[in-house]
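Before I ask anything, here is the structure I am working with.
Moving on to subunit A:
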Amino acid sequence: MKPLIELKGVNMVFSKRGSFVRDEKFFHVLKNVNLDIREGEIVALIGESGCGKTTIGKIVTGLLKPTSGEITYEGKNIYALIKLGKEFDDYRRFVQFVQQDSYAALNPVRTIRQSLEAPIMTHYRHDTREQVGAKIDSLLELVGLNPPDQFLSKYPHQLSGGQRQRILLARALSLDPKLIVADEPVSMIDVSLRLTILKLMSDLNRRLHVSFLYITHDLATARYIADNNRIVVMYLGEIMEEGDASEIISNPRHPYTQALIAAIPIPDPEFADLDRELPIKSMEMQSLEHRGKGCPFVPRCPYAGSECTDEIVPVTVGERRIRCARLPHVPVFSTIRPGIVRTGGSNS
Partner candidate 1 sequence: MIMSPAKTLSRFRDESTRFLHAVARIFFGNARSALGTSVLLFFILLGIFGPLLFPYSSEIDVTSQLLRPSIEHPFGTDLWGRDVFRQIVVGTSDVLSIAFLSALFSVAIAMILGMLAGMVGGIFDKTILFITNVFLTIPSLPVFLILAALFTVDNPVTFASILSVFSWAGMCRAIRAQIISLKERDFIQICRVMKMSNVHIIFKELLPNVGSYILINFIIVMKNAITGSVGLMLLGVASFEPTNWGAILTTAKNSGALINPNSYMWLFAPILSIAVFQLGVILLSKGLDDTFNPRLRVM
Partner candidate 2 sequence: MIRRSILKKLLLLTAVLSVSFGFYSCDEIIGGKTVDTFYMLANWETVGMKNHINGGSQAGLLNIFSVEPLIQYVRSTDEIYYMLAESVDHNDDGTTIIHLRPEARWHNGDDYVAQDVVAYYYINQLEATNYMSAIEAIDDKTVKITWKASIEPNDNVKNLILAVDPVGSVKYDVFKTWVDAIIEIMDEAPAMPEGYTGWAPFGKIVNDVQETAAYANYAEFTNYNPDWFIATGPYKLYSVNETDMILIANEDHWAYEYLKFKYVHSYNHITDPTQIYGMLMSGQLDYAGGTPILDTLEQILLANENLVHFKTNDPGACGLLFNLAKTVSVDGVRRPLFNDKIREGFEYIFNRDDIAFIANPYSKVTYRSMMAMAPSDAEKYMSEEAWDSLTVYSHDASRAAELLIEGGWSKVDGWWHGEDGEKLSFTLHFDGSNDHQARAAQATAAQMNEFGIETKLKSSSSWNDWFGSAQSYVWSSELSLTWTDLNMSFSYPTGSFVYAFRDVSFKVIHLPKFPAFGEAGYEEVPEKYWGDLSVELPTFDRTGTFLLIDKMQGLYSLDDAEMQETVDDIITGVASQNWGVPFYQNSCGMFYNTKAFTDLPRKDLWEADRNIEYIPSGNEDDLTDFYAFGRLNIHFSYAATLIDWERFFENQ
């Protein structure tokens, strides 16, 4: 499968302007990120808050321009496309965004119809009003809002969180995208409803062959949606490990992934009284301002050695890539956390 979007060596540096009384500051938010998303696949991007996953989402959707590195869309550099105009328009259409806060993502003073109509009328200029109306109706039905008439003239605050999230999906789908970047789409809705939204997403992926970049901090949902797909784990702006979802969850290799998976609470009394200590050295975190070329996880990593401060070359094991210099020294996960894999697996 050829990659739809590819990030090659992307770096993102934010700076805070200096003055006479203050020095200029630089924050290295993304460091040498390589990521590819293929047609029709779901990629789950996992990391704790502040690790730069939303930044990646914004870079992929074109909201932010990386400081260095390139993004290719179907093999073409998108920032070279800008100059060509038309093709960047296509890119804009084919990559859509679903945000975390469904309330903030909809204009509170515009009805659902207005919010849905506008993008279609911008990009499908030749459609008549009836065609647009019909399209909106079918979109709403697609995302499971039935009957559509009931929702169209409502304002966002009159809908529930789950309904709004479906509207966002419908809006993203309205331009027939090839990729939807979903930034924590379910984190703000009731747990009971999450599953239906996630189900809808994988459903859409299957039916419409739309790729998803699912950004989350929640491994459980990531595992669910990226079943048979890929998971990418990030820490402090760097990709730590990536590979097939079930493989990573059942056998995390990177110390950070291991810690992440170990942090999932276990609702099984059989394992509840097990030692719950996380496999990390300390809670200390590297600053984004002064970072070396080595692994950012060093201060926390219980297995860290002197080689970790050097440039790290990812180890490729089949489909999997692990960015760890001391991989041979990292124990197999099941030896430190028995039971988790089984529990996680039985949930599906």
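Keep in mind how these were chosen: all candidates are chains of the complex that A comes from, given by their letters.
Please note the rule applied: a contact is a pair of C-beta atoms (placed from the backbone, for glycine too) under 8 Å apart; a residue touches a chain by one contact, two chains touch by 3 or more; residues count from 1.
Small disclaimer: the values here were computed from a predicted structure and weren't measured.
Only one entry among 1 or 2 touches subunit A in this complex, and that entry is 1. Residues 61-63, 89, 92-93, 95-97, 99-101, 104-110, 114-115, 118-119, 122-123, 129-130, 133-134, 137-138, 141, 153, 157, 171, 175 of subunit A are the ones touching candidate 1 in the complex.
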